[in-house]
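Shown here: the complex without one of its protein chains, the others still in place.
Chain lettering (A and B) follows the sequence in which the chains are written, and residue indices restart at 1 in each chain.
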Amino acid sequence: SQATGSANDNYLAMPSVRQYARDEGVDLSLVTPSGKHGQISKEDIDSYKAGAPAKASKTE
Amino acid sequence: MAENVIEKDTVIIGSGPGGYVAAIRASELGQNVTVIEKSDTVGGVCLNVGCVPSKALITAGHRLQQAKDSATYGITTSDAVIDFAKTQAWKDEKVVARMTSGVEMLLKKHHVELINGEAYLDNDKQLRVMPSGPRQFMDNGGGQTIKFKNLILATGSRPIEIRGFKFGTRVIDSTGGLNLPAVPKEFVIIGGGYVGTELAGAYADLGAHVTILEGSPQIIPNFEKDMVSIVKKNLEKKGVTIITNAMAKNSEESDDGVKVTYEIDGKPTTIDADYCMVTVGRRPNTDNFGLELTNVKLTDKGLVEVDKQGRTSVDNIWAIGDIVAGPALAHKAFFEAKTVAGAISDKNTENDYIGVPAVCFTDPELATVGITQTEAKDKGIEVNVAKFPFAGNARAVSLDAAEGFVKLIADKETGTLLGGQIVGPGASDLISELSVAVNCQLNAEDIALTIHPHPTLGEPIQEAADILIGYPTHI
Partner (left out) sequence: MAENVIEKDTVIIGSGPGGYVAAIRASELGQNVTVIEKSDTVGGVCLNVGCVPSKALITAGHRLQQAKDSATYGITTSDAVIDFAKTQAWKDEKVVARMTSGVEMLLKKHHVELINGEAYLDNDKQLRVMPSGPRQFMDNGGGQTIKFKNLILATGSRPIEIRGFKFGTRVIDSTGGLNLPAVPKEFVIIGGGYVGTELAGAYADLGAHVTILEGSPQIIPNFEKDMVSIVKKNLEKKGVTIITNAMAKNSEESDDGVKVTYEIDGKPTTIDADYCMVTVGRRPNTDNFGLELTNVKLTDKGLVEVDKQGRTSVDNIWAIGDIVAGPALAHKAFFEAKTVAGAISDKNTENDYIGVPAVCFTDPELATVGITQTEAKDKGIEVNVAKFPFAGNARAVSLDAAEGFVKLIADKETGTLLGGQIVGPGASDLISELSVAVNCQLNAEDIALTIHPHPTLGEPIQEAADILIGYPTHI
């Protein structure tokens, strides 16, 4: 899917993290969040890029 | 004519909140920027005849009321008198001129070229600037042709005129309403949106008898009923007559006033007023400057179609502010301006905000960001809602301003804050925290566990978050 870094209902991320995702070309909906309430951090994006397993598909 | 063509890098039409901020940011990002503005002063509607002067009149109204009535605190005053010419001079010189000249300085500081004139588009690549205003810069009357690499449209919007109410001397738009020479005795305002209602409150404070004629069942319809009802009560306390479901029909100007006729259920009534201000909405300035000669696509509402970065259907033409979709507010224009400036400078910027806050400077103030309870319901989002009243807030009580509440809307499952509304003292100041909460997708627990100082008007936000996490404190 396209790397937009846009805010949507599928993930939680701060504005700076959304911008970082766009800069890194990472689709946030594939990143596994580490924050308590599901917040994605910059580090989560880095580990996704480093090859961490992608988040289980959201489609239920 | 070829020798007459100038080539420019980034050209911006309009120096309102959209245009001037785009200019500043684009210049910071290394662009060569030219702004074309047809008015004599920069700053657009917002600084000249919008956000800023309206707030000045509201301040003056508050001060007059406070001077008149502080009996609660044991203070009595003899007659408080207003010299409205002085009020207007303060507004014009100390507020508006100060801000517009500030923006002009900022443009200079950022080496932005400012051309005073009216822009007409020829095609997707070039425009002409025609002389306008007193500070003409051109020698040839036919206008100066400019070829641009990037063009940012920031032409803003203008008041809508309605049938039967042609703008004149006594039938006026918001600009006229901001520049009245004297406080009217009878003032009719057609349209109880935020612009009309803010000025209704201001002029009522300043001594006018104000009548609001609103076509729909509620004034300020973009705010929820439980919030507006508090403002409505306050307006009525100020002596404002609010007539809803009223259809403005006709106006008849005379030398010293205007007869305004409206209908309710087909039954006509006439009011004699000094002035009748029509504030029923604004339309985008996307006509009359050659936009139809380009390949820029408009929506059926006359707005410019743009993508997430602000790019129009033409690759090198961008649009921001009141001429694109979304709330017609200055800070939305600011954000879009920064996004476009980034985009033309190859940054991965995007208009990815989650909520645009909106404020209405009534008594008490109204503010909102993100979704409301009603919107959540309409969208089928399951939410928890918490409401904390200012009556339980020590600071509000110590200000004798304990009306209103804070409402927080959180996702039912995750607790993520999706929206917040405030009606009460300081709402315009307090909403920024909620904008941070919503746009940073914070959780109710994050707010509940953040210390808010005591005694301040910000505490109700923490209190509402306490309710959301299941442990209310001062309620």
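Structural remarks
By definition in this document, a contact is a pair of C-beta atoms (placed from the backbone, for glycine too) under 8 Å apart; a residue touches a chain by one contact, two chains touch by 3 or more.
The structure displayed is predicted, hence computed values, not measured ones.
Contact with the omitted chain, checked across B:8, B:331 or B:407, is made by B:331. Which of B:82, B:314 or B:381 touches the hidden chain is settled by the complete complex: it is B:82. Listed residues B:95, B:247 or B:314: the one in touch with the omitted chain is B:95. Across B:5, B:160, B:325 or B:397, the single residue that touches the chain missing here is B:397.
Screening B:11, B:24 or B:344 for touch with the missing chain picks out B:24. Among the residues B:13, B:359, B:383 or B:408, only B:359 touches the chain that is left out of the figure.
In the full complex, subunit A touches the hidden chain at residues 14-16, 19. Seen from subunit B, the chain kept out of the figure touches residues 17, 21, 24-25, 28-29, 46-47, 51-52, 55-56, 58-60, 63-64, 66-67, 70, 72-90, 94-95, 98-99, 102-103, 106, 329-332, 334-335, 338, 353, 355-359, 367, 392, 394-395, 397-400, 426, 428-433, 435-437, 439-440, 442, 446-447, 449-459, 461-462, 470-475.
The rule we apply is simple: only the chains that are shown with their structure count from here on.
In whole angstrom, the spacing between the mean C-alpha positions of subunit A and subunit B is 34.
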